[in-house]
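Got a structure for you, questions after.
Shown here: the complex without one of its protein chains, the others still in place.
And then chain A:
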Amino acid sequence: MRPEVALPVLLPLLSGALSLLFWRSRPVQRFIAVAGNVALLLVSVWLFVAVLADGYITMQMGSWPAPFGITLIADMLSAVMILMTGIIGLAMGIYSLATTGRGHEKFGYYPLMHLLLAGVAGAFLTGDIFNLYVWFEVMLVASFALLILGGERAQMEGAIKYVTLNLLASVIFLTAVGLLYGTVGTLNMADIALRMDEAEHSGMVEVLAVMFMVAFGIKAAAFPLFFWLPASYHTPPVAVSALFAGLLTKVGVYSLFRVFTLIFDQTMGYLQDIMLWGAVLTMVTGVLGAAAQYEFRRILSFHIVSQIGYMILGLALYTPLAIAGGVFAIVHNIIVKTNLFLISGITHRLQGTYQLKKMGGLYRERPWLAVAFFISAFSLAGIPPLSGFFAKFVLVRAGLEAEAYVATGFALAVGLMTLYSMVKIWNDVFWKALPEENKVPASQTSVGDDGRLLKPSLWMMYTPVAVLAMMSLLIGVFAEAIMQVMMLIGDQLMSPSGYIEAVLGGSASAEDALLDRGELQAEIIGDRAEGAP
């Protein structure tokens, strides 16, 4: 019994349920938003430390032995992703207090935020492929509702694209799960991996691999499936944008990493080229899209797409070092991208617009905010000694070792283009003087997203920004230690036998009676499989 595996899912669910109970009480919901997310962060640190000590932690839900029940499993990758969820969850909990308008709070902003975190955590921890689908849907439904809170025209238009394409991806995913069950007769991912190795290599496996690639590719916003993202991410309240930017697409990337290292490791050679060029095109189209934009959040949205390319590049190169680099890119990107969105929220609060042309002069007004932006933006572009540099450095080295010179060249060139976009924001928002016609008294601009005046509680916005900027800096300084964790992830993912053993072998401990029952069921199912045509 290892409670730390289940708690990252249970705690946000509990916080969400409590928030729902106190539907009418705004202060209580706000308190739960912070307290619940502090608890989530503590539990995620606990899980991380435990996984660092033990390697794998599994829990069989309801004590049903492994291939029959639902398994929760945390390997190093899951633990790192959960840790990032905890960090971003707390940052958003605090930031939301200052930026969420009363109208949004009244219509369930906080319960939805908790449910979203629960869905994300569940997706990271589950060891069952259908359960992964369920957690995706939990996450999606919460994100749908968050996306349209406020109900402005742009939000509706963005939401229709977001909802349609994500539902389409879900159905492709579900179809693939159904066909996979028809092929191997199990839903437990470790068991699927085992039987996939034994099964004769038929065309069905390739079809399934491509279906999973497309389904998760849409969710991860990879080329050419990313169009829903820049059309919708800049429309909701800024705290929602930041939460989506930090976590949602990364769940898609995580699923790609999980499925293609565990289940389809045999088919990878066939898909490697597609994925590699998909990654390159994702990087390039994202960064070029950003170059054409002059709206703060829209530039950042396109950069999410571009950065997803780096992560998928790590998977496509398919060596332990490249996987480590890809996961490093995920970790770095979650922190930095969330922080940039948070900063865009503060500048919006200060100047009342997201249009770069209408902004300016913030370097003189708020030098520390400028420093925080400078750190995050340059980290995104990959300037040493910040976190982005090391992520890119590892990826480039892995690319050179794998002799993928063209892709590596593109990765470096896209870094320069990223720098161009970031410098554009820096010049327009912080460096140039505020355009004359836009000079407004600062007191009139402190308006929430629903247009009501809020108390100038800027420290709630500054604290998460400062902490996240500091983390990006610290990841750069302690890159060695973090790289060791990443290499552990790379080794674990590239040799899935440890994962399979942790899921299927670990269940024999205290449940001998149940195990007998399990063997019996295995026999029955075996008989049935023989009997079936």
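We adopt the following convention: a contact is a pair of C-beta atoms (placed from the backbone, for glycine too) under 8 Å apart; a residue touches a chain by one contact, two chains touch by 3 or more; residues count from 1.
Going forward, contacts and distances are computed from a predicted model.
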Review point. Name the absent chain by its UniProt protein name; which of "Molybdopterin-dependent oxidoreductase", "Peptide/nickel transport system permease protein", "Na+/H+ antiporter subunit C" or "ABC transporter ATP-binding protein" is it?
Key: "Na+/H+ antiporter subunit C"
Revision key, fill the gap. Answer key for A:E157, A:D273 or A:E401 versus the chain not shown reads A:E157
Revision key, fill the gap. Of A:L140, A:M189, A:I218 or A:V284, the residue that touches the missing chain is A:L140
Practice item. Based on the whole complex, identify which of A:A50, A:L179 or A:V423 touches the chain you can't see. Key: A:L179
Revision key, fill the gap. It is residues of chain A that touch the chain not shown, namely 130, 133-134, 137, 140-141, 144-145, 148, 151-154, 156-161, 163-164, 167-168, 170-171, 174-175, 177-179, 181-182, 185, 187, 227, 231-232, 234-235, 520, 523-525, 527-528, 531-533
